[in-house]
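Removed: one protein chain of the complex. Kept in place: all other protein chains.
We call the chains A, B and C, going by the order they appear; numbering starts again at 1 in every chain.
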Amino acid sequence: MRQPLREENDAVWGGRNPTFKSNEQKVWLERTVEKGWTAPEWPVKYGGGGLSKSEGKILREEMKALSARPPLMSFGVWMLGPALLKYGTEAQKQTHLPPITRGEIRWAQGYSEPNSGSDLASLMTRCELHGDHYLINGQKIWTSYGHKADWIFVLVRTDFEAAKHDGISLVLVDMAQPGVTTRPIKLLSGMSHFCETFFDDARCKVDNVVGDLNRGWTVAKYLLTHEREMIGGSAIGRAAMRPLSEIVTQQVGLNELGVLSDLVLRTDVVRTEIDSLAFLWTTERVADEAKAGQGVGAMSAMLKYSGTELNKRRYELMMYSAGHDALTLGHEANLARDWLRTKGNSIEGGTSEIQLNIIAKRILGLPSA
Amino acid sequence: MRQPLREENDAVWGGRNPTFKSNEQKVWLERTVEKGWTAPEWPVKYGGGGLSKSEGKILREEMKALSARPPLMSFGVWMLGPALLKYGTEAQKQTHLPPITRGEIRWAQGYSEPNSGSDLASLMTRCELHGDHYLINGQKIWTSYGHKADWIFVLVRTDFEAAKHDGISLVLVDMAQPGVTTRPIKLLSGMSHFCETFFDDARCKVDNVVGDLNRGWTVAKYLLTHEREMIGGSAIGRAAMRPLSEIVTQQVGLNELGVLSDLVLRTDVVRTEIDSLAFLWTTERVADEAKAGQGVGAMSAMLKYSGTELNKRRYELMMYSAGHDALTLGHEANLARDWLRTKGNSIEGGTSEIQLNIIAKRILGLPSA
Amino acid sequence: MAMVLSDEQKILRDTARTFLQTSAPIDQLRRLRDEASADGFDRKTWESVVEMGWTGVLVPEDHGGVGMGHVAAGVIAEEMGRTLMASPYLSTAVMGATAVVGYGSASQCNKWLPPLAAGSLNVAVAVDEGRSHSPASISTTAQPTERGFRISGSKFFVADGHVADLILVSARSAGGPNDTNGISLFLVPSAASGIEIQRQTMVDSRNSATVRLEGVEVDAETLLGEAGAGYSALEHVLDAGRACLAAEMSGSAQQCLAQTVDYITTRQQFGQPIGSFQALQHRAAHLFAEIEIGRSAVIRALQALDAASDDRSLIVSVAKSKVGWVAQLAAQEAIQMHGGIGMTDELNIGFFLKRVRVAEALYGDTNFHADKFARLRNY
Partner (left out) sequence: MAMVLSDEQKILRDTARTFLQTSAPIDQLRRLRDEASADGFDRKTWESVVEMGWTGVLVPEDHGGVGMGHVAAGVIAEEMGRTLMASPYLSTAVMGATAVVGYGSASQCNKWLPPLAAGSLNVAVAVDEGRSHSPASISTTAQPTERGFRISGSKFFVADGHVADLILVSARSAGGPNDTNGISLFLVPSAASGIEIQRQTMVDSRNSATVRLEGVEVDAETLLGEAGAGYSALEHVLDAGRACLAAEMSGSAQQCLAQTVDYITTRQQFGQPIGSFQALQHRAAHLFAEIEIGRSAVIRALQALDAASDDRSLIVSVAKSKVGWVAQLAAQEAIQMHGGIGMTDELNIGFFLKRVRVAEALYGDTNFHADKFARLRNY
């Protein structure tokens, strides 16, 4: 397992029907679960490793130094867990956290709706009390791996009279029931891991509301911060990848003076490399500042914005350097597919425009219109 | 006079107290005035050349082919004249147009106010009837060459009850009176041709209102189109200047492979040259389309926006190529002064932001907030 | 020359727009892709194109064409760019015609132009041999034989090569790997013995082919122009293709902007159309300005081809480089402004992103032409 992941398909996601590409993957997950290292900084009683932030950082660095693969990819670990730890009841924590750390339950995120994209709080999925449980009706979209998930955390409207942000709740729904169906959405890269998820009298027990009823917006925002950090985290991974110039030089070659043969491309590559390094250091600095209790909370918006825009630039330049080869369908490196996929980076998880709005308002304090 | 203008200071602006740097300048002006070629397309009876648009274009091209200098720089010709021809009374045309064509009266523009920049229509300069004349009180800013002008066309508020755009009039005011004073504003280049202009019970005859009273906003907008075209026109002049690459190559030199020694700068230079050529052709195309009765009226906003942004890029690259030399005060080429001056290009005559607003709303038809 | 369309060209534009939007809307390309069409284009629509005379747009009337010139050819390409009609138009009607009309002998013109104009002869241009466009870097050889030449080599990224009847092949009859001297052009029937054509579907759902020539024996009549002196003809043919690709990309960019403006005018978020947000307005306005600037470069390049201007290469490089960049900006901005739906295959914009990428790479990407421009200006 000491090889970087090459594709998302190679990763272990767990769940009720887990798939492992090799026995090593299974063993690696079991060993890390024993140590609580699928969620190193969670309390031991919930299946975590009980490490402090500093210890967690050391573990991550050691793992990175070993080129160890992440044992488990999990929206439960990255997103729902932190929200449950902060806002969940003790019973919710005991019920939901340990299966997450063991990779037994795979979670999906039910946030966006067809008419509520950037304006998330305008969501209209209905959640109404019906005896001792809720009935949920509506549609979510951009549910990542919704067709493979076991449970879903869903933003729903529980008060239709209240102001936009005041009638929203976050509920936990088991997807293994007839009222929940999913349909994959084909992306322009030809791939599809996003789904539409439909709720048709889907049931949810009353004790599966996270935080106070009608106060889900607070929980939702907290969870979004972790989503941005997760995306920022994958940006770190990308930035630490093979230097762009190495890839480009191999493709394009050097001229008699020892500089890249395509002089115009060289300028774009060097600027992108400089920006990438400085961005990589920024992710480190923001993490160090957070650890030191300094820094600004909304910085995750800045990392999400700059990291995804930079990743798009990186792939554009890789496409230029690969030339005609990459434009052939079925080209073995699948570069074109990955390049097309990057176009969604600045849309999913909050568009670049939304991140800029957050920076403008929460960090710079600029006035609303 | 078959040498391009090197500096604005070299130009002939006319006026009650005209200055000529040489007798040739004076003779050249007199000769062109005789032919009506200071305003080639105006009617002969108002001192113009009586040429059609096609003939005017031929004249301009021939002048350019001869490298002939413009005989007269004149806001009267470029801006006020077209507005008077369209909206003025016969008496106003007879009174004001001939002195403009002869370079006898130099005009200034009184539009912006300290609190009415981009939001021009919020202007507050008062114009009130007082017997058989108006009294004007208020302050204008960014009056180009206000301290050297004889008359000024001023946007004033004549109805204080009406909606913002409905109480504005355009009036013509003689500056040779005690109620009008000017004060130059020092720009960051150290130069100053902009003024503040103060009106303190300045007088203006009732027949010096252009167009209908309180309907000045229509005239004002028409006049602004001509201002943008004028700025677009100077952009043409600039684009037709010595190619950027020639200047840069001379400064920076070529390497062993015959390409510019500064490889990174080379990329920026070539992209700017490509954009400049394509922009130059766009000014020609827009003119050809206008002549053919095609095209979009608000295109002047696009030319103003792109032309000024391009000019800023051009000067940035000239600064890079000149290196340390240009950073010394008193450097003979005065490049730094001109570079600093370009920073105002995208602000004066309507900011780039305003031009983009115009394109978005009037050309693309995007909705208002 | 005034940079406006003549009345004749305007009629052509309006006809083309109506025809293409009715008979070859972008859904046609989607269908061809989803059905994995063997031809990669719709034969029925192509027949209508032939009937309208578009295949003869550059062919003189005395050879069965309509001889309307490059501006007209570009008008058609621009309209095709709006609906992304797939067809051998560029290879055949633009580049093939430019080659034969410009450099063919009387007998070559008589032989090839009438069927080309009549739509019964498809041409493909086989020039590149490597990762990226570099027309002088070829190692395909043409050795003199008793009856003509023997050609051997491999050509990649040959647009529409799989449906070509005649292939324009550049081959080296003298000189070293990057010499512009020593390159000869041949009009080789695709059915000639020793030619192997392998179709490759591209990311834009259009076609290109790998063409392998193994000791292909051709007679002297296949030589276009003079032996060893074909490079300037090749550049001319390529420039015609580049200018029309720029026209096509310009049409695509305009379509991306138009669709985006429509979308943001109607899509509501935060209680108002997102097109009322100033940040999107300014980006759309900036894109509009860039598209307009690109359009001027396109018409200038097409006029330069018609006028056989000395500056043709420089002007064409401006157009290909500028519009290649602008069209990518347009497609990217269109996706971003469409938000979530912009990521999906369902939205047509993805087709534009893909086609523009391929068109931008074809016959020299924006960097290639920027570099060429700089070299033409000696820096």
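A few comments on the model shown:
Here is the rule we use: a contact is a pair of C-beta atoms (placed from the backbone, for glycine too) under 8 Å apart; a residue touches a chain by one contact, two chains touch by 3 or more.
Being a predicted model, the structure only gives us computed values, none of them experimental.
Across the entire complex, the residue among B:S112, B:S169 or B:N208 in touch with the chain not shown is B:S112.
Checked against the full complex, the candidates A:M124, A:L213 or A:I359 give a single residue touching the omitted chain, namely A:I359.
For the options B:T158, B:T272 or B:S346, the residue in contact with the chain missing from this view is B:S346.
Chain C residues in contact with the hidden partner, per the touch definition given at the top, are 277-282. Panel shows chain A; residues 243, 245, 248-249, 254, 258-260, 266-267, 269-271, 273-275, 277-279, 281-282, 284-285, 288-289, 291-292, 294, 299, 302, 305-306, 353, 355-357, 359-361, 363-369 of it touch the chain omitted from the view. Where chain B meets the omitted chain, the residues involved are 112, 115-119, 122, 141-142, 185-188, 190, 194, 251-252, 262-265, 312, 319-320, 322-330, 336, 340, 343-344, 346-348, 351-353, 356.
Methods note: only the chains that are shown with their structure count from here on.
Summarising the inter-chain layout, the chain whose CA centre lies farthest from the centre of chain B is A. Centre-to-centre separation between chain A and chain B, using Cα means, comes to 53 Å. Computed centre separation for the pair chain A/chain C is 40 angstrom, with centres defined by C-alpha atoms.
Residue numbers of chain C whose C-beta contacts span two or more other chains: 277, 280, 370-371. Of all residues in chain A, those touching 2 or more other chains are 263-264, 268, listed in ascending order.
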